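With one protein chain removed, the remaining protein chains of the complex are shown where they sit.
Which chain is which? They are A and B, in the order written, and residues in each are numbered from 1.
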Amino acid sequence: MTTLTDPPKESFRLSMLIYDTRYRSTTFQVLALIAFLILIGWLISNTAQNLAELGKEPSFRFLGEPAGYDINQRLIDYDSQSPHLRAAFVGLLNTLLVAVMGCALATVLGVTIGVLRLSKNWVVAKIMTVYVEMFRNVPVLLWIVLVMAIMIETLPSPSAFRGADPEATLKVFDTVALTNRGVYVPEPLFSRSLGDLHLFGNSALNFNISLDLALLVAVLVAGLFVSGRIKHRADRIQEATGERPTTWYLRLGVVVIPVVIVLIALGFHLGYPELKGFNFAGGTHMRNSLIALWLALSLYTAAFIAEIVRAGIMAISHGQTEAAAALGLRPKRIMNLVVLPQALRVIIPPLISQYLNLTKNSSLAIAVGYMDITGTLMGITLNQTGRELETVMLGMLIYLIISLSISLVMNWYNERVKMVER
Amino acid sequence: MSDLSYVRTEMLPEQAPPATAVGIIGWMRENLFSGWFNSILTIAAVLFIYMVLSIVVPWMVSPTWEATSLANCREILAELGREGHFSGACWGVIRERWIQLLFGFYPPELYWRPILAFVLLFVALAPVLFAEYVPRKLIWFSALFPFLMPWMLWGGTVWNPIAVVAGFAIAYFVYKAVDTAVGSIAAMIAAVVAAIVWWLVLLGPVVAGLSSIIPLGFEVVESRQFGGFMLSITIGIVAIVVSLPLGVVLALGRQSDLMIVKAICVGFIEFIRGVPLITLLFVASTLLNIFLPPGTNFDIILRVIIMATLFSAAYMAEVVRGGLAALPKGQYEGADSLGLNYWQAQRLIIMPQALKISIPGIVSSFIGLFKDTTLVSIIGLLDPLGLSQGIRADANWNGIVWELYGFIALFFFVFCFGMSRYSMYLERKLQTGHR
């Protein structure tokens, strides 16, 4: 006769931390955490010790002191008496400006070039290949300085526009001045302006939003929304009856007419550049540093995007196109309904990382004197205050936030277009 | 009854296709002028090429190779009746400075060392790149090369690389000894501790002792004397080679089930990938000395190499992770079913395949890093771009722009283009291997 007994109760021994798989992973994790914390602690204590030796203590007070330097391109009010924090803010806005402009242009160029590389026209396809290889295989910093040098050397200086018989003239019906200091284009002006909306009071980060612009954007968005509803309705009717009502004039109308009305109400007119003193006055001045950086980044990134687009289109198997054709779809609809939606899924993830790269590469602005966040906070402010630790850390943090935001937004979009597999 | 049916008994000779459908004309109709849109595109493209060439070629054809200064160039061109800003290139600057652009300030009598190191690099890469054409034994040389190369470039006593390699041997023997006595995990820990103790504590005195007994070595070259393309290539290669093992560790950490390890790895990778390289170089040039113990003082090139390594490790981790993700799950399960533990499975089954798939990715991340080395000019290192500023500050060549940029761009292009072509070839080869 046997009696059932409980198995002998296992006592906990120290060696079980390593040999028992139940505990082993925890042990490793704790060890890793300890090692990591020691490393961090070591770095921090070194830093504290070194700073104490240099007689500096980390403090962000300098951000409130007057910067003392001027910045040429500022999207918000700034002068040399503004604090360093505001200079950093001006730089941040400049970074964002060139990044957004760059991403937009690079996408347009990249898609065009990627499609043209698949063109049947031999010369065009070859030129595009040469373009892609040329830009991909030469450092972007070199392209930035080269584009800047080309702009400076080939375009006329404002003095060439002077005199009775000038060497250079305004382009596009006398409204655009192409100079080696940048491009002056007509600026939108409102004679019955609504004024500005002042945000954040007197803090260093205060800025104004033009109410005219805000109104225009609001009207435009509303128009697009209504247009979307009209399309939706047309789709429903088509599904129900098979007949699609003609709606294009309606859709165009709800977008354009309100905008035009608002423009007239605000007294919209253009301000043209004219030569005054040393420079052109009036018009919007896009500085050559901005243009050089923008062009170089866009051209460089476009080469990569072109490859991504080409790979994306080529990844769609020919059977898809043929099947769509067999269903009787017209070529344009095959592209819109079959090929592009599938290609986009392949294209979007690498496209996101190209946008990220472009944004990060915009930090090379320093090479052409474009005052982005690297040029202000991590450039002149660092030089004038000698606060390396604080400025560089703050700058890195800002870039990290920008990058992570782009990733988040794009991943969210990616999630939406992802194929739902069954 | 005669047969009225008419059947041709002999074939007619084949006619040549119409002249407009074959040969050059046919090809052109097919590829250049099929439709009005295509024709316009072709003509515009040809005009564009002509315009570019008509500016660039006359400028490039310029008999100024022997010129000794920019003023001298201008004289030579003026004698030929070519005046003006874009009348011709001034190639004298390239003749005078190309060696400097290649080697920086490396002592001329020692140029053979970087050249030899560069040649040996290809020998070391051969087992990886052209596995089927070279003997397998060569892989041992590849393993030793990372220790050999720094010694060839920086010089110093031969005992340094030997002692560093000896650390691995010590770790191996300790592992074997403890493994039989106690167990594999304790052995692993003991091996790591032994190696660290060797490198940190014993290496210095041992090397000093050995080199005083048998002084064998090269003349030391300070890294400040590195410059030009040699600097770019050195930073690129050292950073990639060191970042490969780091990247593998990070990729494994990111894929691991251990939460804290994973969090640390993901945090590191995303941090590095989220900030521009230039800010990391600012850290190298202004902050790294503050982070390290007081009195520590690396020279700037070493600091830049450290930051470039960390930078490329994060990207390498993503490449390796891609390789790991591309492996079918069956490989992991197969390894498990054979009873291999985690490290055995990684070493024998997973990593060899994952790394093989990742080679094109590794090559392209090397191309990226190599191009990014130009950024070091912003923190004052004399890479080709940095040197070009120094050259332009020479009173003789003050005012030179295009020749230097053109030369540098050409060099980068040749280098990167070659590598990207190789990586494409590899991709094709690997693809067929998998189907």
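In this section, contacts are C-beta pairs under 8 Å (C-beta built on N, C-alpha and C of every residue); 3 or more make two chains touch, one makes a residue touch a chain.
Throughout what follows, contacts and distances are computed from a predicted model.
S.K.: Can you work out the missing subunit's protein name as recorded in UniProt? Choose among "Multicomponent Na+:H+ antiporter subunit E", "Acyl-CoA dehydrogenase", "Fe-S cluster assembly ATPase SufC" or "General L-amino acid-binding periplasmic protein AapJ".
M.R.: "General L-amino acid-binding periplasmic protein AapJ"
S.K.: Hey, which of B:Gly267, B:Gly399 or B:Gly418 is the one touching the hidden chain?
M.R.: B:Gly399
S.K.: Looking at A:Asp20, A:Asp77, A:Glu153 or A:Glu322, which residue reaches the missing chain?
M.R.: Spelled out, the listed residue whose C-beta touches the missing chain is A:Glu153.
S.K.: Among B:Ile49, B:Leu110, B:Ile162 or B:Val249, exactly one should touch the missing chain; which is it?
M.R.: B:Val249
S.K.: Looking at A:Leu170, A:Leu295, A:Ala367 or A:Met396, which residue reaches the missing chain?
M.R.: The missing chain is touched by A:Ala367.
S.K.: Tell me which stretches of chain A touch the chain missing from the display.
M.R.: Contacting residues on chain A, toward the hidden partner: 54-56, 68-72, 79-81, 149, 152-153, 156-160, 180-181, 276-279, 281, 288-289, 366-367, 369, 371, 375, 379-380, 382-384, 386, 388.
S.K.: In terms of residues, what is the contact footprint of the unshown chain on chain B?
M.R.: Looking at chain B, the ones touching the missing chain are residues 74, 96-97, 100, 104-105, 164, 167-168, 171, 192, 195-196, 199-200, 203-204, 222, 224-225, 227, 242, 245-246, 248-249, 282, 285-287, 289-290, 292-293, 295-300, 302, 306, 309, 378-382, 386-387, 389-395, 398-399, 401.
In this text, only the chains that are shown with their structure count from here on.
S.K.: So how far apart, in whole Å, are chain A and chain B when each is placed at the average of its C-alpha atoms?
M.R.: Spacing between the chain centres: roughly 28 Å.
S.K.: Quick one: which bits of chain A touch chain B in the complex? Just the residue numbers, please.
M.R.: 18-19, 25, 28-30, 32-33, 36, 43, 46-47, 49-51, 53, 119-124, 127, 133-134, 136-142, 145-146, 149, 153, 356, 360-361, 363-364, 366-367, 374, 378, 382, 388-389, 392, 395-396, 399-400, 403-404
S.K.: Which bits of chain B are touching chain A when the two form their complex?
M.R.: Residue positions touching the partner: 30-32, 34, 38, 41-42, 45-46, 48-49, 85, 183, 185-186, 257-261, 264, 270-271, 273-279, 282-283, 286-287, 289-294, 367, 371-372, 374-375, 377-378, 385, 401-402, 405, 408-409, 412-413, 415-417, 420.
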